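Only a single protein chain was left out; the remaining protein chains are all shown in position.
Chains here go by letter, A and B, matching the order in which they are written, and residues are numbered from 1 within each.
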Amino acid sequence: MTLLDALDYAGVAVFAATGALAASRKQLDIIGFVFLAAVTGTGGGTLRDLVLGQAPVFWVSRPVYLVVCVGVALVVFVTAHLVESRYRLLLWLDAVGMAAYSVMGAAKGLAISGSPVVALVTGMMTACLGGILRDLLSGEPSVLLRPEIYVSAALSGAGGFVAATLIGAPLVAASAIGVALAFIVRGGAIRYGWAFSPYRPRPGRPPEDVM
Amino acid sequence: MTLLDALDYAGVAVFAATGALAASRKQLDIIGFVFLAAVTGTGGGTLRDLVLGQAPVFWVSRPVYLVVCVGVALVVFVTAHLVESRYRLLLWLDAVGMAAYSVMGAAKGLAISGSPVVALVTGMMTACLGGILRDLLSGEPSVLLRPEIYVSAALSGAGGFVAATLIGAPLVAASAIGVALAFIVRGGAIRYGWAFSPYRPRPGRPPEDVM
Partner (left out) sequence: MTLLDALDYAGVAVFAATGALAASRKQLDIIGFVFLAAVTGTGGGTLRDLVLGQAPVFWVSRPVYLVVCVGVALVVFVTAHLVESRYRLLLWLDAVGMAAYSVMGAAKGLAISGSPVVALVTGMMTACLGGILRDLLSGEPSVLLRPEIYVSAALSGAGGFVAATLIGAPLVAASAIGVALAFIVRGGAIRYGWAFSPYRPRPGRPPEDVM
């Protein structure tokens, strides 16, 4: 198992855990746990493979990824009630998965397209999509619309990996830099509320008032 | 026309009808009917073909599927007011489409990947995605988050088909078993409220209370 494989399994497993935690917050049944775990765990990588022209996608070629999602969902189903704050755990696991996936997505995008810009986007997309799908399907407020930094952390991870690779760092070092950057930025956002100053002038009015 | 083709047209047509019924509940115009019918009818199969690497997808190769969706939308547009409970009809048609698609998706996944696990997932995905897209776009509460069994019924259909195929049943028998299983499970859920016991311990708190 290569380093990128390990990152990939780690990303799938922790994202699957966040999906199962969202299911537990919504008090779904066991199949709901498995479904949300699988969608969250594989969603980002599926879109990454599709836009890069790598179909059949990764979990069709290697179904063991699906087995990982099912296993994680079962473990969360029997242990989630032990956790003091499931939403806080969800956020931190999400940060780990996002960090792993920002590098995985960037590495695959760079390898296939050769373009650093594309690598940044596939890294960001892979890291963010699982969480977006989870929040949409489970009716949680989207991580994207929360005030703290999220997309920027994914971009930092992808950017760190791409920059390190371009200046000749070996794969292990570049990956470590990318994962660490993404996790530190997102961790700071969760722990200390790091945020860019938002766009302030004035909030949007409801469409009815405008038309 | 083979058996699988017939199942496929049936799945597209009844899912298209559920999309058009959702449009009638939201009082959209005729183009809204056609749009929701087409998205609901072809959504699941489109994702199935994409992840399996079968692009261009089925309705690009055979545009007659789109004609079916348009025809169904027109029929529903002029007849929906005759129906006593459109939501109840929507649920039952959705059950028929879901049963047909769980087998179609599993059959295509098994044929292309050779993996039973992948076949379960493509069956479940094909069967559920049309309804998810319909509910998201029309603002109905998602069938996934309702308490009765849904995803499990799709999984039963795909599982019945795959199991029967693996022990050597001919295609017709395996398909019949799968469709019947999925429809019975979902029908019981609609008629008698069948449900797994949900995950109970305690509901999730709003993110603001946790952070």
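Rule of thumb we're sticking to: a contact is a pair of C-beta atoms (placed from the backbone, for glycine too) under 8 Å apart; a residue touches a chain by one contact, two chains touch by 3 or more.
Note that the structure is predicted; figures quoted are calculated from it, not measured.
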Of A:S138, A:S152 or A:T165, the residue in touch with the unshown chain: A:S152
Residue among A:L4, A:V83, A:V118 or A:A169 touching the omitted chain: A:V118
Contact set of chain A toward the excluded chain (per top definition): 50-53, 55, 109, 112-113, 115, 117-118, 121-122, 124, 128, 132, 136, 142, 144-145, 149, 151-152, 155, 195-205, 207, 210-211
In chain B, positions touching the absent partner: 23-35, 38, 46, 50, 55-57, 59-61, 63, 66-67, 77, 80-81, 85-88, 136-141, 146
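The rule is simple: only the chains that are shown with their structure count from here on.
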Computed distance of Cα centres, chain B from chain A, in Å: 27
